[in-house]
Structure formats: structure tokens, C-alpha cells
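There's a structure below that I have some questions on.
Entry: chain A
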Amino acid sequence: MSNEEAIIQRLVEKFDILKDRLHFQRSKRIFSDFLTREEFETVLPYVRDEMGFNRASHVVGTDEGEDLGFIYLLTNDDGVILALKEKAPKSNPKIKALTGDYPSLEFHERELVGLFGAEVEGLPAGPPYPLPDGWPEGNYPLRKEWNPEYFDNRTMSYNPPVEAEEKEAEQSE
Partner candidate 1 sequence: MSELNRVVIPIGPQHPSLKEPGCFTVTLEGEKIVDAVVGIGYNHRGIEKACESRNYTQVVYLLERICGICSHTHTTAFCQGVEELAGVEIPKRAAYIRVLVAEIERLHSHLLWLGVAAHEIGFDTMFMYTWRDREAVLDILAEIGGNRVNYAINTIGGVRRDIDDSLKQDILKMTDALEEQVKYYRELALTETTLAARLAGIGKLSREDALKYGAVGPVIRASGVDFDIRTVDPYAVYGEIPFKVITDTHADIFGRTVVRVLELLESIEIVRFCIKNMPDGDIVAKVPRRIPAGEVISRTEAPRGEDIHYIRSNGTEIPDRVRVRAPSEANWHAMRHMLLGQYLADVPITIAAIDPCFSCTDRAVIVKSGRETEFMDWAQLRQYSIEWYKKKGIDVTSIKMPERRRYF
Partner candidate 2 sequence: MLLGLGKILIFPGFLFLTVYAFLFEYLDRKVYARLQNRMGPPWYQPLADFLKLVGKEVIIPAGANKTMFNALPVVSLAAVAAAFIYVPVLGKEAVYSFPGDLIVVLYFLTIPTMCLFLAGWYSRGVYATVGSVRTLTQMFAYEVPLFMALLAPALIAKTWSITEMTAFFAEHPLYILINIPALFVALVAAQGKLERVPFDTPEAETEIVAGPLVEYSGRLLAIFRVTVDCELVLIASLVSAIFLPFMTGNPGWDFILYLVKTVAVLLFLALLRSVMARLRIEQMVSFCWRYLTPIAILQIVVNLLVRGGLGL
């Protein structure tokens, strides 16, 4: 059995919630399904302390329709990447910051706040990243519903057309 399959087996044995939710795709890659915040926080300490995944390369933010997804790429000394995924509903996108345990995630978690509107609890104070100063509140560019064509970068305001005006514009074309 390969190294990755051994890891998956050990995790599934320890945590029932991970049954059938870890996938071995190719060497050095293990993907998980989207876990809720509670499930994620249950699994994480074991993965970090007992399984040797004590370095994090990155966290990818995604837009999953109703939820926001957070894919944490954790690595161990053999170079295996465990992509542990977490999701939180867009209406309440609160997750816990992992920057305390993994200092290499600081800028990436800040990016989740700026670009996705996630609320990362426990993030240390610092300048917002990466959007410019004066960026209008409530605009989260990487969410799928945010359309760059409606953003006016002179006035720094987001002006989606109202439905009636759109129809008028179409009719007059």
C-alpha cells in the first residue's frame, strides 16, 4: 500500500466522519470533501500533531454557490499535500484562523477576508490585503456574483444595473 493510502486509512480509522470523504488521486496528493467547521476543527489537531502535517503551504478560497469553501493545503516532511477542505455558509462565513499554528498562512487568510468576505476569527491585526485603500465595503471580488464589468474604478463603486434599466437598454438596442 502506498504512503498516501496508509495515511488515508489511518485517518479514516481514527475519525468516522472522514469515511469515504478522503480521495487518493495521485502520488503526493490527498483530497478531502468539504467538511463543516466543527468537523474540520475536530480533525485538524490530530492531523497536525500526530500525522506530521505541521506545515501549511496555502489556503485556497472558493465560491461554492451557497457556501464559501476554504481548501487548506497541508504538507508533511515527505512532500505529501493533504487538501483539507472546510466550508461555511455565505450568510455566516466564520472560520477559525489557523495562522497561530501555521504562521505561513497569515497573508493568505487575510486575502480570504478581503476577496471573499470571510470572517477569520483570531487573525492578527495588520493592513488589509490585497485590495487597495478606499475599496468599497461589502464588495468581495472573488465571489461568483461579483461582476467586474459593473465596477467603476474611477469612483471606486460597484453599480450593478437594476433589472428595469437592463430591460430598457435591451429594448432600445
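One rule holds for everything that comes next: a contact is a pair of C-beta atoms (placed from the backbone, for glycine too) under 8 Å apart; a residue touches a chain by one contact, two chains touch by 3 or more; residues count from 1.
On how the list was made: all candidates are chains of the complex that A comes from, given by their letters.
From a predicted model like this one, the values you see are computed outputs, not experimental measurements.
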Identity of the candidate that touches chain A (this complex; choices 1 or 2): 1
Candidate 1-touching residues of chain A, taken from the complex the two chains share: 25-26, 28-29, 31, 55-58, 60-63, 71, 73, 79, 81, 83, 102-108, 126-132, 141-142, 144, 146, 148, 153-154
